[in-house]
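Every protein chain of the complex appears in place save one, which is left out.
Going by the order they are written in, the chains are A, B and C; count residues from 1 in each one.
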Amino acid sequence: MPTSREVAIFEAGIKLGALYHQFVGTPVSLESVELLERVIERSVLSQPFVKKVHVSINKDMIKKSENRFGYCELEGKMLYVEVSVEVEGETVRALLETDETGYPLMRLEE
Amino acid sequence: MPTSREVAIFEAGIKLGALYHQFVGTPVSLESVELLERVIERSVLSQPFVKKVHVSINKDMIKKSENRFGYCELEGKMLYVEVSVEVEGETVRALLETDETGYPLMRLEE
Amino acid sequence: MPTSREVAIFEAGIKLGALYHQFVGTPVSLESVELLERVIERSVLSQPFVKKVHVSINKDMIKKSENRFGYCELEGKMLYVEVSVEVEGETVRALLETDETGYPLMRLEE
Partner (left out) sequence: MPTSREVAIFEAGIKLGALYHQFVGTPVSLESVELLERVIERSVLSQPFVKKVHVSINKDMIKKSENRFGYCELEGKMLYVEVSVEVEGETVRALLETDETGYPLMRLEE
């Protein structure tokens, strides 16, 4: 049977994979970006085992990506996410952040 | 060439199809549902030609659909949406609402 | 009441908005891209009023977008879609294609 720490790690992966593929593609602008950050946080928090979550969307990228209609779509590389998951007293932190190659990397915090 | 009214009708269809498939599946609870309504509205409003939008998610259905962890996923049948689209002075209103068979129907307002 | 042609135009908009926001973000590689084209076509064809659909994903863009793991995510600008919708004998054709500014434009065929 997996340990509590292993289950927490598994759940942290689920949460990051889920939010990424739920929200990537959402039309967003500089005006709506903070509301979108909050909604992503709330949708993660509503799921089991989540203790804390912080979502930050890169506003510079939003600005640069805005099309002639003044909006863009949320892309993975715009997302910075920290999530803490707790299972039976074991807490695990995981991150989603863009690495130096531009890849939106999900990783366990060391 | 399509008329302004035809373009407005086309754009109204795009907006409803887009929001439906972007947000269906989002984890949501009674506590986060109103924030989700606002974010859907903002994401629609950020798109071209949209004049007005109103999103309402059925709270009774949320309550009934909540799983043992206290949340559910947004389903199409929970959504009521009105959107007004304007193209060169021609305004069109379209709706998304669940019909009597439980099908989430999108239609032009007569 | 809307005419058959207007309903067909509305339905064409729905189909393009829906497929875009359903499939953008899907992990895809040169090896899986044709299967993804077929699945998008089938998912559109399964919906009411659709007579014909053609989906083509830009393989050059896939190649250029592939990350160090050999895949990328489907983006709107990679998509070329033609859809024919028929309502009571009235047929309408609509397109999704990237315009000269890189914007994935949906439009009625003239």
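By definition in this document, a residue touches a chain if its C-beta (ideal position, glycine included) is under 8 Å from a C-beta of that chain, and two chains touch if they have at least 3 such contacts.
Worth saying up front: this structure is predicted, and the values here are computed from it rather than measured.
Only one residue in the set A:12, A:28, A:50 or A:72 touches the chain that does not appear here, and it is A:12.
Here the missing chain is touched by one residue of C:28, C:55, C:78 or C:96, and it is C:28. Residues of chain C in contact with the chain left out of this view: 18, 22, 25-29, 31-32, 35-36, 38-39, 42-48, 69-71.
Touching the omitted chain from chain A are residues 1-2, 5-7, 9-22, 94, 106-108, 110.
Those residues of chain B that touch the chain absent from the view are 20-21, 24-25, 67-69, 73, 76, 101-103.
As a convention for this text, only the chains that are shown with their structure count from here on.
At the far end from chain C, in terms of centres built from Cα atoms, lies A. Same-residue interface: chain B and chain C share over half of the residue numbers found at their contact. Chain A and chain B, compared by their mean Cα positions, are separated by 24 Å. Inter-chain centre distance (chain B to chain C, centres taken as mean C-alpha positions): 20 Å.
Residue positions 18, 22 of chain B are each in touch with at least two other chains.
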